[in-house]
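Here's a structure for you.
Yeah, one chain of the complex is gone here, protein chain that is, but the others are all in their spots.
Chain naming follows the written order as A and B, and within any one chain the residues start at number 1.
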Amino acid sequence: MTGADVSGSAPGRAPPAIELRAIAKSFGHVQANQDIDLVVEPGTIHGIVGENGAGKSTLMNTLYGLHQADAGEILINGAPAPIRSSADAIGHGIGMVHQHFMLVPNFSVLENVMLGSEGGPLLAEGREKILAILEGLASDYGMTVDPHALAGDLPVGLQQRVEIIKALKGGARILILDEPTGVLTPQEAESLFRILDTLRQDGVTVLLITHKLEEIMAATDNVSIMRQGRMVGHRATRDTNPEELAELMVGRKVLLRVDRGTSSPGETRLSVEQLGCVSPEGVQLLDDISFEVRSGEILGTAGIAGNGQSELLEVLAGMRRPDWGRIRMMGTEITPDAETDPDETRKRGVAHIPEDRHRHGLVLGFTARENAILGYHRGSATGERSLIDATAVTSHCEKLMAEHDVRPPNPELRARSFSGGNQQKLVIARELDTRPDVLIVGQPTRGVDIGAIEFIHKELIALRGEGAAIVLVSVELEEILGLSDRIMVMNAGRLVGIVDRHEANERTLGLMMAGIGAAEDAA
Amino acid sequence: MSDFALQFILTLDASLRLAAPLILCAMAGIFSERSGVIDISLEGKMLAAAFTAAAAAHLAGSPWIGVGMAILVSTFLALVHGFACITHRGNQVVSGLAINILASGLTVTIGIAMFRQGGQTPLLEPAERFGPVEWWLTDLMDHIPLLGTVYRELISGHNVLVYIALLAVPLAAWLLYKTRFGLRIRAVGEVPEAVDSAGVSVYWLRYRAVIIAGILCGIAGAYLSTAQGAGFVREMSAGKGYIALAAVIFGKWRPAHAFGACLMFGFLEAAAGRLQGVELPLIGEAPVQLILALPYIMTVLLLAGFIGRANPPAAIGEPYVK
Partner (left out) sequence: MSAAPPLPRWADLYLLPALNLLAAFIVCGLIVLAIGENPFTALGVMLKGAFVFPGSLGYTLYYTTNFIFTGLAVAVAFHAMMFNIGGEGQAYLGGLGAGLVSLSLAPVLPGLIVIPLAVAGAALFGALWGIVPGYLQAKRGSHIVITTIMFNFIAASLMVWLLAGPLIEPGQMSPQTPKFEPSGQMPSMQWLLGLAGIEIASSPLNLSFLLALAALFVFWILIWKTRLGYEIRTVGQNPDAAHYAGINVPRVIIITLAISGAFAGLMATNEILGVQHKVLLNFTAGHGFTGIAVALMGRNHPVGIFLASLLFGALYQGGAELDFEFQSITREMVLMIQGMIILFSGALVYMFNPPAARLIARFAARREAANV
């Protein structure tokens, strides 16, 4: 076992609050966690950072018994603790605050807290006890909340407070928080960290899952870094810095050099002015975004996932209505009043390679040939006649597959049966085939093997060479650096800055992504 | 006392009799649906129970054995529904529909095989039925004008299942709102993940809710054939299960509100019965069919948000996958 090697704990002290040894977990073909070792000292705030999809949530759900590891061992306070259900985890004094709140919105705070620990068959019996616990937590940690308010009516920060109360109500000494600040305002986040600090002083062990580096630096004692399902490092927070963490998180993938050639930007094809977007819950997703993209230019958008890039892509593609600002693109004008739709946007020469090919880019139950016309089924690919020309569709798909190296080149195969890389190549083939004037592309190589990555990169460069204006969103910093002519960095829905490629390096971008740097630093 | 007042009291009395099975079924539907399981099989369970109750009451000579057997059969069907929807994550509407059609076919098929009366059960003797329960002092109360009539017709003189139906409402409300079980049922229909994460089994909770629905539909069915009627007639549930479902929705999945909806729907049916062929001032002939369709029309309008809003339990219809 290598657990002790990475712990840094000296013998003779209290056993670690949590120790994980060689945890592995896969879902189907996806290896979500692999060979994970982790040691968390009692009474500390321990951060776990990693990009979206690095396997942090999977690991925490395993620890909380929501699913079981395929291999490995869990020790709580030094003793082996087989955790098969959340009830087991609760029994071991573990409480969890999930990324998506598990509150019943039409229940009162009191009812939500009571659920699962009612104290007897009649609610009246346990009510006083829970009220006392609520009062105790309020006075001990400053977690005040009206027990009779409806959970759904509370602001997000207070809802989260209820979740923390739920986790602590049974006297939990280990608290897991999964991306707790993702939906919070800065003020709410600040109050959360004050509460966590009080908890730590009281001896509670806190596991903080996040992808926000400033939170790690500000709030934690130790930090572990995950990448692609593995643990890639453990640090004492005071011995590290955001740049190192960013580097560890993003990793240094051996990326094949792309010959970008020289760019000769032409006229402006896309301009965005003061774009803003708010979620139904009232969270500011995009805030005051302005930029321009010219013909023959790739504008890379860097940022740690979840900082507004997805929403930006959706607004540009006509899939989401902006709440403020305006977008001008190939004769289309998108404003909050003049909506457009993806079909109209596409007809004006704008193509969109979506971030999530399973959710948006493909219909997995359809064959490749049916997917080859998704979004273009009213166009020439389906023939000129009133019925879809099956031969035309098949030959269109065969052409796409041949030109873009989709394997196996079988139009009758269902999209589900292709590998991730070939699924992505199929989407890219479909979107590039019209030689669009503007291309909006998100995570073009996510979950794609090295060979396909190179191919996809060359295709994007070639399209730029033809004069297309390209907006590229990627969480892979190397991809951004390899492809972009200019780089825009987003953090918390805002634009941190736009820098020229030759002025950017991983360090400057890393700082900007963490929201620390500013545009002026690089300029 | 005026004739109108008497007519009105008698109509209310009939409303209550017509509403009783609706009330029982609506409470059944509330439990099932609050737990997240759509129940369009109220109709089928009630029909199967009606047949069972009549058959068992006839064979055993006691309506109580009839009710008991009816509950068993209805609960069995409820478990089939649970097995399909909870264990095998089948489509809840398809499963409910299957049970409704099965009940239509099975009651008549078995009825013919058992009694050779074209799918009916033999006419039940008074001892095999639930008769009216006359309350104390009815004769004495008769001397009080109006109140005496109300007491005799409306409060006293119903069969015991009517009173059980009336008791089912506060009992359901108490279970749902005052007990641990109810809290969990309400939670599991909204956010099953929250229940699971609190360490409580989602499946077992839903099974229990479905079983309660089975028991209540069993009583409702017994009411049709051994209390309201004197024996089973084919298709005797006649869409009452669906009206009860409408009442559940109209009552926004709350016992007291659904009870009100059942009384209203019962009143509409009773009124329609009395207005058949009656000429009304201004309107002309009473629009009986319109009155009968009102429960459905109002439910559609409510669901579409034209009159208030009915928000179903958030997790309804979705099988829970861990």
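Methods note: a contact is a pair of C-beta atoms (placed from the backbone, for glycine too) under 8 Å apart; a residue touches a chain by one contact, two chains touch by 3 or more.
Because the structure is a prediction, the values reported are computed rather than measured.
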item: Partner chains on view for the chain not depicted; value: A, B
item: Touch criterion as defined above, residue of A:Trp324, A:Phe366 or A:Phe455 at the omitted chain; value: A:Phe366
item: Given B:Tyr151, B:Tyr207, B:Tyr242 or B:Phe259, the one touching the chain that is not displayed; value: B:Tyr242
item: Residue in contact with the excluded chain [from A:Glu128, A:Asp153, A:Asp202 or A:Glu344]; value: A:Glu344
item: Omitted-chain contact residue, chosen from B:Thr52, B:Ser95, B:Gln120 or B:Ser237; value: B:Ser95
item: Where the unshown chain meets subunit A, residue by residue; value: 28, 317-319, 341-346, 352, 354, 359-366, 370, 373-375, 377-378, 382, 386-388, 390
item: Residues belonging to subunit B that touch the chain removed from view; value: 38, 40, 80, 83-85, 88-95, 97-106, 108-110, 112-113, 116, 119, 239, 242, 245-246, 249, 287-290, 292-293, 296-297, 299-300, 303-305, 312
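As a convention for this text, only the chains that are shown with their structure count from here on.
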item: Subunit A-subunit B separation of Cα centroids, rounded to whole Å; value: 49
item: Subunit A residues touching subunit B - in the complex, by the definition given at the top; value: 64, 66-67, 85-87, 90, 96, 98, 100, 102-107, 111-112, 114-118, 120-124, 126, 166
item: For the subunit B and subunit A complex, residues of the former touching the latter; value: 177-184, 186-187, 190-191, 193-200, 314, 322
